[in-house]
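The complex is shown incomplete by one protein chain, all other protein chains being positioned as in the whole.
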Amino acid sequence: MIAALTNPRAFMRFSRWAAPTLGAIATVLGAAGLWLDFAARPDYQQGYTVHIMFIHVPAAWMSLFVYGCLGVASFLGLVFRHALADAAARAAAPLGAGFTLLALATGSLWGRPMWGTWWVWDARLTSVLVLFLFYLGYMALDAAIDDEARASRACAILALVGLINLPIVHYSVVWWNTLHQGSSVFRADGPAMPLSYLAPLLTLTLAYMAAFGALWLVRIRSEVWRRRAGVLALRAAG
Amino acid sequence: MLDFDAGKYAAFVWPAYGLTAIVFVMLIADTLARARRWRRAAERDEDQPEGADTPL
Partner (left out) sequence: MTGFGVLLRRELALSWGGGGGPLLALAFYAAIATLLPLAMGPEPARLAAIAPGSAWLALALASLLSLERLFERDFEDGALDLLALGPAPLELAAFAKCLAQWITAGAPLAVLAPIVAISLGAPTGLAPMIGLTALIGGIGFSFCGGIGAALSLGSRRGGVLIAVIVLPLFAPPVIFGAGAIDAYAAGLDWKTGLMLLSAYSLAALALGPFAMAAACRNALS
């Protein structure tokens, strides 16, 4: 199993079946999740907008989860100088940015009817916004450096710095809100969630994770091929 | 069985789902296009069998 993560050839063999499998799982779970989603009845508190929660919470969770994956991959790439880990980190960034964008947008669309405002500067939302800015900066840095090895290391350093920074940002807004006691805090959870809500929520979260897994594996495969193409082109030229 | 009557919240709920669908489609399309492109490039440049010395 470890070989599949370290040896590129083993990884390609592993991902050839793993990626489509995860894709299939994502599709099935996604369909099931959506069915459970719209089978659930709106309660008197949330109204129909609860259906936004079912696609907001998984996106928000994924934005953080992908960042965690990116951080681990960056660390491994930096410490062990491993090209596959480097590729994995850089491959995860656009996916993380996509989930973060969805978290922000669906959160806004949920917040407006629920709490009467499109946005509020509480710790959670502000942190997610800063996280989105981090993803953009990371992708910009990756695009700006031509040499792949150098780009990977620079991005890895940025990732680790950002990893330390994000909890600080979160805490800073928590502190700031204690000063301005007027601000309300968005609560994605509230009273204990009924099973009819929990089921679609968990199913869709798993669907999102499977989708990320599939897309991530395919993107890493692209990086492996890209490297191979570059090497072979060099060899043919020289 | 499935409840699609959004009432006054339709203007919020359906854009949320629509945006989610769009982002997913874009991510999937980009991922697959990228994979196809680099796989073709790697296979096209393969006029010699890869030896064990492929630096990866």
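Here the chain labels run A and B in written order, and each chain numbers its own residues starting at 1.
Keep this in mind: a contact is a pair of C-beta atoms (placed from the backbone, for glycine too) under 8 Å apart; a residue touches a chain by one contact, two chains touch by 3 or more.
Values in this document were obtained by computation on a predicted structure and should not be read as measured data.
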Displayed chains contacted by the hidden chain, counting the whole assembly:
A
Among A:V169, A:A210 or A:V224, the residue in touch with the chain that has been omitted
A:V169
Taking the entire complex into account, which one of A:R16, A:R41 or A:R150 touches the absent chain?
A:R150
Option touching the unshown chain, where A:L136, A:L206 or A:A233 are the choices
A:L136
Since one chain isn't shown, list which residues of chain A touch it in the complete complex.
126, 130-131, 133-134, 136-137, 140-141, 144-146, 149-150, 153-154, 157-158, 160-162, 164-166, 168-169, 172-173, 175-176, 179-180
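FYI, only the chains that are shown with their structure count from here on.
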Could you tell me the distance, in whole angstrom, between the mean C-alpha positions of chain A and chain B?
14
Which residues, counting only chain B, touch chain A once they are in their complex?
1-7, 9, 12-13, 15-17, 19-20, 23-24, 26-28, 30-32, 34-35, 37-39, 41-42, 44-47, 50, 54-56
Which of the residues in chain A end up touching chain B in this complex?
8-9, 35, 38-42, 47-49, 51-52, 55-56, 59, 83, 94-95, 98, 101-102, 105-106, 109-110, 112-113, 211, 215, 218-219, 221-229, 231-233, 236
